[in-house]
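Heads up, one of the protein chains got dropped from this complex, but the rest are sitting where they should.
Our next item is subunit A:
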Amino acid sequence: MNNTTTKPRPIDIVNAGLAKRYAAEKRFRLYGFSAIVISLCFLGLLFVTIVYDGLPAFTQTYLKLEVALPEAEFDRENLNAANYPLFIKQAIRSYFPEVTERREVRDIDNFISNSAPFDLEKAVFADPSLIGKSVTLWVLADDDVDQLVKGHIDRDVPEIERRMSDRQIAWVDSLKKRGLLERKFNTVFLTTGDSREPEQAGIWGAVMGSFYSLLITLLLSFPIGISAAVYLEEFAPKNKWTDLIEVNINNLAAVPSIVFGLLGLAVFLNFFELPRSAPLVGGLVLTLMTLPVIIIASRAALKSVPPSIREAALGIGSSQLQTVLNHVLPLAMPGMLTGAIIGMARALGETAPLLMIGMVAFIVDVPQGITDAATALPVQIYLWSDSPERGFREKTSAAIIVLLVFLLAMNALAVILRKKFERRW
């Protein structure tokens, strides 16, 4: 027993490696922590850039005009016939009496969005007594002016590479100094449909399109999803057939969304000849996509209702259906609602299948029903992101903000529901 001195004790081996192992432990912990930090940083970067980009779109530059409406230019019987664009042009030109060259005059005319004559026309129709007087009107400034006022046009860039010439910038600055330009809250963005002109483009058409699609989706997928879940969880025998249905549902939840778009294109548009670009078809496709999500969530909710409830109901003579309808379903309903809301939130953000069924068309009108041509909020984002004008970039970000607000509201609702009705048995 004298070799204990030559052979090291196990505790020494352990101690010798300890520092290294503790360092490894620390490193490992750090990796894990940084993984979370990295993903949250990306989340933060995403939100910050989009909010920073998009917030300016909620204000819009307006130009104050003193429009003279000479009596002689009007035919009282036919107010439409008056030359409203001319009145607007005269009004803006009167701010710069020194400018006379034709090209320069045109530059000044272009400071105003081409929607201004319609605003004027509306004002005259609303109050014909204005004729012969002069009316003070705040009209939309053109997109370029708007971008300049918001500071998005870099004045240091050489003149040729800029969208506005030095002279134009000087004119805009002078208008601003005279208090004729003002940034106001952008109601146009929230109340109108799409437009080729960034300053006139709004999201209301897309919001309504999304609303109608989601309405169809909710009306179809919620009852069908719950029925399917009830059958599979409460009635279905355990056999090959129900197994097949189950595997199918799980698979459908993971099928790429664009494949659902192909299905919608081939079946709803080409076979059933439903109208293209309509929220009806969009809603049907989204229904098929959302169904698996709702079914899976509803089954989980049904599963969490303890069997004692069912046994008690059956024990006093209820039929199986009565048990489910009167006792199990009310208890599982909060969970099902949460699942449905989450499914709807997903459907709201879905873009690819809607591209396939033609909801990418350029549509100016706000849809009035489920068969009108429409676009949806995420598709509108996609469309605008493709537009080269700088004005559309901030519109895109602003539309994303609106979409995210809806999504967050829906998810918050789901969380609140879950918290409120959470039940421990």
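As a working rule, a contact is a pair of C-beta atoms (placed from the backbone, for glycine too) under 8 Å apart; a residue touches a chain by one contact, two chains touch by 3 or more; residues count from 1.
What we mean here is this: contacts and distances are computed from a predicted model.
Not shown: a single chain whose UniProt protein name, out of "(2Fe-2S)-binding protein", "Cytochrome c7-like domain-containing protein", "Phosphate transport system permease protein" or "Electron transfer flavoprotein subunit alpha", is "Phosphate transport system permease protein".
Of the listed positions A:M164, A:A201 or A:L288, the one in contact with the omitted chain in the full complex is A:L288. Set against the missing chain, the residues A:I108, A:A228 or A:A301 yield one that touches it, A:A228.
Per the touch definition above, the residue from A:A16, A:L43, A:V157 or A:A312 contacting the chain not shown is A:L43. Listed by residue number, the positions of subunit A touching the unshown chain are 14, 21-22, 24-25, 27-29, 31-36, 38-40, 42-43, 45-46, 49-50, 53, 223-225, 227-228, 230-232, 235-236, 244-245, 247-252, 254-260, 262-263, 265-267, 270-273, 288, 291-292, 295, 319-321, 345-346, 348-352, 355-356, 360, 378-379, 381-382, 385, 393, 396-397, 400, 403-404, 407, 411.
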